[in-house]
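Omission of a single protein chain aside, the complex is shown with its protein chains in their original locations.
Letters A, B, C, D and E mark the chains as written, and numbering starts fresh at 1 in each.
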Amino acid sequence: MIKETALSNNDRAAALIQALPYIQSFKGKTVVVKYGGNAMINEELKAAVIQDVIFMACVGIRTILVHGGGPEIEAMLKKTGKESRFVNGLRYTDEETMEVVQMVLCGKVNKDITLLIEQAGRKAMGLCGIDGAMLKARRIRGEDDLGLVGEIEEVDTSVLQAVLDSGAIPVVSSVAYGTGEDEGKPLNINADIAAAKIAAAIGAEKLLLMTDVQGILRNVQDPDSLIKKARRSELEGLKKDGIVSKGMIPKVDCCTLALDGGVKKAHIIDGRLPHALLIELFTDEGIGTMLER
Amino acid sequence: MIKETALSNNDRAAALIQALPYIQSFKGKTVVVKYGGNAMINEELKAAVIQDVIFMACVGIRTILVHGGGPEIEAMLKKTGKESRFVNGLRYTDEETMEVVQMVLCGKVNKDITLLIEQAGRKAMGLCGIDGAMLKARRIRGEDDLGLVGEIEEVDTSVLQAVLDSGAIPVVSSVAYGTGEDEGKPLNINADIAAAKIAAAIGAEKLLLMTDVQGILRNVQDPDSLIKKARRSELEGLKKDGIVSKGMIPKVDCCTLALDGGVKKAHIIDGRLPHALLIELFTDEGIGTMLER
Amino acid sequence: MIKETALSNNDRAAALIQALPYIQSFKGKTVVVKYGGNAMINEELKAAVIQDVIFMACVGIRTILVHGGGPEIEAMLKKTGKESRFVNGLRYTDEETMEVVQMVLCGKVNKDITLLIEQAGRKAMGLCGIDGAMLKARRIRGEDDLGLVGEIEEVDTSVLQAVLDSGAIPVVSSVAYGTGEDEGKPLNINADIAAAKIAAAIGAEKLLLMTDVQGILRNVQDPDSLIKKARRSELEGLKKDGIVSKGMIPKVDCCTLALDGGVKKAHIIDGRLPHALLIELFTDEGIGTMLER
Amino acid sequence: MIKETALSNNDRAAALIQALPYIQSFKGKTVVVKYGGNAMINEELKAAVIQDVIFMACVGIRTILVHGGGPEIEAMLKKTGKESRFVNGLRYTDEETMEVVQMVLCGKVNKDITLLIEQAGRKAMGLCGIDGAMLKARRIRGEDDLGLVGEIEEVDTSVLQAVLDSGAIPVVSSVAYGTGEDEGKPLNINADIAAAKIAAAIGAEKLLLMTDVQGILRNVQDPDSLIKKARRSELEGLKKDGIVSKGMIPKVDCCTLALDGGVKKAHIIDGRLPHALLIELFTDEGIGTMLER
Amino acid sequence: MIKETALSNNDRAAALIQALPYIQSFKGKTVVVKYGGNAMINEELKAAVIQDVIFMACVGIRTILVHGGGPEIEAMLKKTGKESRFVNGLRYTDEETMEVVQMVLCGKVNKDITLLIEQAGRKAMGLCGIDGAMLKARRIRGEDDLGLVGEIEEVDTSVLQAVLDSGAIPVVSSVAYGTGEDEGKPLNINADIAAAKIAAAIGAEKLLLMTDVQGILRNVQDPDSLIKKARRSELEGLKKDGIVSKGMIPKVDCCTLALDGGVKKAHIIDGRLPHALLIELFTDEGIGTMLER
Partner (left out) sequence: MIKETALSNNDRAAALIQALPYIQSFKGKTVVVKYGGNAMINEELKAAVIQDVIFMACVGIRTILVHGGGPEIEAMLKKTGKESRFVNGLRYTDEETMEVVQMVLCGKVNKDITLLIEQAGRKAMGLCGIDGAMLKARRIRGEDDLGLVGEIEEVDTSVLQAVLDSGAIPVVSSVAYGTGEDEGKPLNINADIAAAKIAAAIGAEKLLLMTDVQGILRNVQDPDSLIKKARRSELEGLKKDGIVSKGMIPKVDCCTLALDGGVKKAHIIDGRLPHALLIELFTDEGIGTMLER
């Protein structure tokens, strides 16, 4: 995964010591990682993320992994010959689709991540929003009915706290326990939002959103125009100026949600780089865009 | 589900009081329920099982639910067009099949049971043997290689104890964490055996195997020939005499495993009767066959 | 005690399941039972109360039993040839009378109940308001001096909480630790009031007053005129209308005291019916009158 | 009670400092005091015992008070006109007598001591062997049936430990919970033996038996012949030599029981001297006879 | 040390009993003793202080000993030939002087006291303000720069609480952890002030300042003019009237600091009398001057 460069003992010690102030400052803090995109598909990147997450846990960061799993759901829908219905261009989640979503996220993606962490030597617990009724959601009622798609109404972090206290890493699928008219049914929820809501509810220090872009670029064409840091108050302006646009808008909105909920910092990082989590957390320079209150 | 008979208040109180000595004696004890068969398919029976399990938890029994899910796996394999390879008449679990097993058990069956318990008003935690590396298994090496099928080598009950201590009901899928040559892979395991091994490891008072038969019948043709109680030492004889035969053999072997592992009593009960669990646990007469050391 | 009717297993299971929602909702809640009247004299009723109380404790209700013991005090006063002095028709509690009160309540009635509970299989602790200075009282100074009769000024629930935490059932005699001019002397207190004050101080869910009447009747002559439920705000009206009158007035006042002190519900129930406590708590219909805020 | 001598501040400090090594060595140790005899009748002595017991508790000695109450029982029997039946000169405890014993010990004597301790500023808990089934006894079957008189078979110290942990002083009446043929009935037990059995069961450092004699005298006529210390192994000899005789025999046997049960030291002390407990525990010279293993 | 007078057992018991109400009222309270002056030089007085402190701890007072060590510092400066620089008559604490201060206080005086307490049979922990960053100070910036002399800005009592909880006696040297421009350097602080600040931060019941005077005298010439008690509000007046003057001013200011910080009582006591601490705490009369809010 990472290029094995010939590091001397001196270099290795220097690297550890450079990481020390970050390690000291994050000790005992909670960090929520939204795991997704290429980092969840490419085997090398996947292995690196697992190492990063274990490193984080080892130095005392209470690390929570939240994941979705779009491509795997897509593949399974295709495999089972399920035809999708679309409402104004958006897929409608009927019961049959929800069954696949739940099965793939909670049964496949979630347990596979859990297996990888345990194989790498640390206990993990594969959970979803249904377990301990951790995430309670209500069906979204927008202009178009999208079916069994929910928005989170309540987060009960007691299960997560207990898992973290035990030293294991919680891995959380973005499936919620339905309330209201859908009481007791599973609801599909957006994984980015789930991560942000969990981060806010648990009082996380940081939310790390793994994406397939570099971060917020002032000029999308120019990789050197990365905005390394922005305040909550500047985000509206960036949207108005068209700098935050298209696919970046929901990412930024998700970070805003976290910041407004009390999370100290929300990072949009480039999951295509191996060890993006470690580099963002433990080096002076970092990568990606950091948003703060 | 249950026939609503016109019970007077006097009757109701009498029923509660008759249950009292059983409630007193099971308080704080652990009971493992292997949930399966018709009781998992028929909606009415399903609802009754959930009520029974919640009743058990409410009166202080530390209740663990272990489940398999043969029919749902079968259905999904068919749906995805997966052709099965057979070895001497037994299905070979290749990687693709295992993927379906894991997905259906951990993602569908497990979370559906969890949803039902929570809808009925009690916290539940849907887990499998991978979570917290609760069940470690090694590939079975018999005469025929059956692929990713494991036998349990190690049970770590710490996660279950923590869940029980928190007041939630653990629901456990029969998928294990592979060790040895299959280190880090999921392995398919027999759910009856998983329940027996968990019962032994956690020092359970009882193992309740839900089946689709009445119990051990002296004469399979005669429903009145039910053996209500037998000792561990009599089981070999019952096999030799052909009384325990065919499909009953693995059930009895599973109970033997539990008894030899220290479980006080193992019950083979008829899951086709509504509230079979309650009746077995809280009435003088009980139903099914009770095996004891 | 209860008429042994021929209940089928189906009936028994139905009765348990009907009780389940009540069991679920009372779990971990505190219920104070004022035990008295016929239920304390008739041996069959007595045995039924003990069973009810143990059932309550078994399903997780933190149950406290408070008792007086008028008839037994009366009998002992007679036996020891103690002549009573009356003030405006009310007995004056001189030191010698108080000695008998204390002896009979704390030494006889209290320990006899404790014995019965333990014989039925659960730990109990026989206490009075003196122990751990649980109930501190000051002599009532009304128009007539009634001697060593007190009104509770302070309730220290720490002993009760510790007993409940240990799983035992506290049985409490209505004798208090005197303060003020009677510092260090025992004072006689009203058991109904003691139960209400304890219920308020410990934040009880319910106060159950066992009486020798059906509850509040709209027409005392008509047993079918039972008021099953009334709000705190309606009670004044019921008094004015003469519906709550005579002996019912102090019972209702006692419930009011509890409700005003934060107890959710106060029940006046008919202790002459066997298992009145179970029926009131665990059936839809209930018996007696429930008062709520 | 104690003669108020004119002590200078220097004297007072000297007295405290002389007590210091004893205070240091008894800290956290458990001491069982059998309270009885004159010290329980004379008001001045009584007040001094209460002060001593509170002093002991204050300097960290886990102090348990066990008491009987012969004279008060006698008086109440007389008062209620109960005629006693005698068997070979020993009183037969029939049910009616037992009722009086229980009532007087648990209701009168026990709560009066509790009141005194609390008035002197420390929490106390008045208990008997029935509470929490602390003392389980079986009817003594000797040559003569003496009725409801028991010998202790089992001591459950958990209640005592909890009371001591809470900082309160347990006060224990010598009434036990009957088992065997007397299951659930109260049984009268010897208070000295109860104290010795409790001391052994709880692993006490010391048993202090308060008596109305000076201790073991080599020559009963000569108060200067007090044996200040004897070993367990010498006791048989002292009996043979007639030095331990008559009423001293059961006292010594009781101490032997304690020593054989693991208690470090058993003291026979003169309860007729004010502050005998303090003097025995906290001065170099002490009073009475100390028996050790 | 103390004159061994011939105390009878009666006298000894009387002395203990007279101390009892004080023992009862101080149990579990925290008392900070500023140890200094003659009581730290004279061997007999020193031994008596150690006994007093152990007695205090034994009867449940959470006792903290704070000390300076002027004379020993002086001696070592002389021994090492260090010449002192003076600023307007006050010694300037340069780095070399500070090194000696730290070494003598934390290494010599502190550990010697610790040794004495342990030799007398109780665990002690020798600490200074640097340990666990218990005392954080900033260099005093008055008219004259006095060098490495600090005033306390922050007291972290967690270490002290942990030591007290473990049953050991904390012994604290008046050296602080420097902050601001002296970050990470040791700073010399006034021991009286350190004791007062610790007393306030930990919510002490009492501060006992050991001095070489009798207390506040109305007329310094007249030993019989001792003011035994004064309120915080009277102190300004006493200063104006010249009754509190010269060396008494900083002592009184230090007590004021404690009282204003929430300490209940601050005592100026005469450390030249053996067992001054015991006499002040456990006798009716006491010695010295008690200041209260």
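To be clear about the criterion, a residue touches a chain if its C-beta (ideal position, glycine included) is under 8 Å from a C-beta of that chain, and two chains touch if they have at least 3 such contacts.
All values reported here derive from a predicted model rather than from experimental measurement.
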Visible chains in contact with the missing one: A, E
Touch criterion as defined above, residue of E:13, E:64, E:104 or E:273 at the omitted chain: E:104
On subunit A, residues whose C-beta touches the chain left out of the figure: 2-5, 7-21, 23-24, 27, 51, 54-55, 58-60, 121-122, 274-275, 278-279, 282-283, 285, 287
On subunit E, residues whose C-beta touches the chain left out of the figure: 76, 79-81, 99, 102-108, 110-111, 114-116, 118-119, 123-128, 130-133, 158-159, 162, 166, 168, 175, 177, 183-186
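Here is the rule we use: only the chains that are shown with their structure count from here on.
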Smallest number of contact steps required from subunit B to reach subunit D: 2
Neighbouring chains shared between subunit C and subunit D, ordered by label: none
Rotation in the CA alignment of subunit A with subunit E, degrees, nearest 5: 120
Interface numbering overlap (same over half, different under half) for subunit D and subunit E: same
Subunit B and subunit C, separation of their C-alpha mean positions in angstrom: 45
Approximate Å spacing (C-alpha centroids) for the pair subunit A, subunit B: 35
Inter-centroid spacing, subunit C versus subunit A (mean Cα positions, whole Å): 56
Chain contact graph, described as a line, ring, star, complete graph or other shape: line
Listing of all chain pairs that touch each other, if any do: A-B, B-C, C-D, D-E
